[in-house]
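Left out: one protein chain. Kept in place: all the others.
Up next, chain A:
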Amino acid sequence: MQSSRFWGQGDSESEEEEEEVESEQGSDSEDDGGRGAGGRGTQNRYLKTQEDDSDESDSGHRVIRSLRDKRNDEMRSIVDQMRNAMKINDWVSLQESFEKLNKHLEKVVRVNESTEIPKMYTKALVLLEDFLAEALANKEAKKKMSSSNAKALNAMKQKLKKNNKQYEDQIQKCREHPESFEDEAADDIDDDTDDDEDSGAEIEDPLEVGSDSEADDKEDPDNDNTGPWTTVNKKDKMDKQFLKDPSEITWDIVDKKLKEIVASRGKKGTGRIERVEQLTFLTRVAKTPAQKLEILFHVISAQFDVNPSLLGHMPVKVWKKCVNNMLLVLDILQQYPNIVVDTSVEPDEKETQKGADYNGTIHVTGDLVAFLERLDTEFFKTLQCTDPYTKDYVQRLREEPQFLVVAQNVQDYLERVGNLKAAAKVALRRVELVYYKPQEVYDAMRKLAEQPEDSVEEGDAETGDEPQAMDDNRGPPPFVVIPEIVPRKPTFPDSGRTLMDGLMSLIYKYGDERTKARAMLCDIYHHAISDEFSVARDLLLMSHLQDGVQLMDISSQILFNRVMAQLGLCAFRAGLINEAHGCLTELYSTGRVKELLAQGVQQSRYHEKTPEQERLERRRQMPYHMHINLELLEATHLICAMLIEVPNMAASTYDKRRPMSKTFRRLLEVSERQTFVGPPENVRDHVMAATRALNKGDHQKAFSVVSSLEIWKLLRNREHVLEMLKLKIKEEALRTYLFSYSSCYESLSLNQLTTMFDLSEQHAHSIVSKMMMHEELHASWDQPTKCIVFHSVDQTRLQGLLFHMADKLSVLVESNERAYEAKTGGTLEGLPPRRRGEGQDSSNLGRWQENFVQGRQGGGNRSGYAGRGGGSGQGGGYQRDRGNQGSRGGYSGGGSRFQDGRGRNQSGSSARGGDGGARMVSLNRTGRV
């Protein structure tokens, strides 16, 4: 048995050697040292083998002797080397030897099984100190030194000072009684057995890892000899303190070390990853659960520190470890309910000293919510930075449930301790990961999360889960063992809606304003993607969110824009063309949809962005999987505009009413100006082609062009939507036809219309009746023959112009009155109530508004159009405020504000909000060129 254990020892040493070789970037000297040790290892192996051959029974004893001797011999030889170096004043090799010495010290101490450091070492330190003082005093000699030598000298000075602090007593003693230290160090080796050898060998490893990572961290090759060795040096100290019997490690030691490491944050020369390693190591040796928790908090924040830049993201591996740490934290909190995480209370110095059996509450400083939010942000950032077409992206996306499980656990914990406000914040984070997922995607995620762990891990194997697992196995067994209590797998209810509802009710009850508003937006979004338009609309209006959008932060504004886009799509799917148009028209009125939805950066020709702005904008981008398909959005918007605008244009050949959709008109003008009309290529071309067909009343062609668009594949109920679209196109074709050609007919039979437009008799009848009622069509039915009889009410050109003049005059008078009012502050007496609302009726915004403008009984020839809007528009529903009746159409109000908000959206600087109008014009020109 002994021999095999020895073999193990030898192996571990050679393994160490390999690792050191691996860390090739390290200095040569390090390499040498490693090889040297390795070489000796092999020598010993030979030696031992011989002995084994000769006599197995007592080999154990001899082995121990040889090992102990070996260590001491090594040390002695190093000390000799140092002496030699001193003689020739070679600081570089002296420094190397010093490092080596320190490294060996730990081994020797382990072998000797005593806390005392060998006298030999102390002596060497004294020697060094003296020599250093001498060298420093000799300024001339210093000047003569080569640069590398001088550098080494300086480094040495620093290190020695630091190092010697630990051994102050011994050094002092040594100086007082140098003779006692003359004895050979080997003497104080006691005859302990090597019980702990195995664990000792294991403990080395984290150190090696530490130096590995440190080696990675290095940049400056000149620094080589100092960088890695410092680390090892530190580790050395740590080991000295912690490699003892668990019983000997006290809370104080751990606490002191923790403070030391924490204090090193941000200092030059402390590697960030290394700090994490050190702290992680500390968690193992923490004495009390509370202390472990405290250290874990530090680990987590150190992990967040790993990536210092705002643009980059945390390495995925670190993120995962961080997730695990969070779970560990929750385990602790669950097991020891008396530990309270708090930011408000300044904890007592010795707070964490209270052990697991302490009954009162223990306060530990920390903010779970902040950690969780940071975790989420980092996850978001990785997705932002990853190319969505790579495997990495998918891989990363698969890790979402991991985050969700932490979030769920944190929320559960916070609810348990009654911190519901914080719980609401966490709930919001969860909501924001779920809200954009339609049921299918949600199901997929649920399935992924419920898969057995192995199959999920399979894919991850290459990405480095395994080394991590190995990491966990190394090192000493943690003193405070925490079983995995909190669930490691998320549990999802069957439908996304249920999950959302649960989280929503929590947020509405306890969340702060911003949390509530965002949650509300997410909720609306989710309703919209699940095709519940009316619910989504009601929520939007009742919450008065539009009123406050411009006051919200940019990311909320983006969310709002996304909601509006999704609401528009939802309305379109439900066949509510007017509503859909109302939702989308704002987004498209400036032609910077991408920017508004944060789905890519749009380059404007007329406005150069500063790099700062660009960076800000890039940071706001939505990850690819959350994107709303822009083509679908554009098609929806344009088709809605087409369905509204085409009959509108046909109706107003004489008087040019304000167009319902300016964007659409503009596009139409552009396309009409083209000399050659090629086959449609993009979405816009398709819709324009359809518009041309619809203008002539050719509904079949219009539909076939529109339905040939690729994007309809993206719709869930494609057949249904296309069917709806077909019907709408037919209806509008009929209306357009009647508007355009009614003057050419004396009468028109219903039969003819139904065959022309392929509509049912009842439907056609209803449409025509509606037009008659709204005085859009001057005609009436002749019932016995089922004919439409047209009345000729055509105005002459002069009459038309007169109407125009009358309109303009009334606008003039109105503005006069308004001016008078503004001047005097009173209203004019004896005047009929002005109909201010009507002046705006035909604008697209007015349509949302008009329903609230009461008393439009008058209005002469206009009422036809107004009436139509009133008849078919449901805009009134948008104004559903209780209590606040004073405000006018919530929607239109929101519209303009929305624009304000956009000013900020674009650049993040409100200064540019004002030039929106000017730029819109320039964009307009862009379109025409």
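Here, a contact is a pair of C-beta atoms (placed from the backbone, for glycine too) under 8 Å apart; a residue touches a chain by one contact, two chains touch by 3 or more; residues count from 1.
Simple rule for what comes next: contacts and distances are computed from a predicted model.
Protein name for the hidden chain, per its UniProt entry and selected from "Small ribosomal subunit protein mS29", "Eukaryotic translation initiation factor 3 subunit E", "Dihydropyrimidinase-related protein 4" or "Fructose-bisphosphate aldolase": "Eukaryotic translation initiation factor 3 subunit E". Within the whole complex, the absent chain has one touching residue among A:N324, A:S495, A:S534 or A:S740, and that is A:S534.
For chain A, the residues touching the absent chain in the complete assembly are 534, 538, 542, 762, 765-766, 769-770, 772-773, 780-784, 789, 791, 793, 795, 799, 802-803, 806, 809-810, 813, 816-817, 820, 824, 828-832, 851, 857, 860-861, 870-871, 874, 876-877, 880-883, 885.
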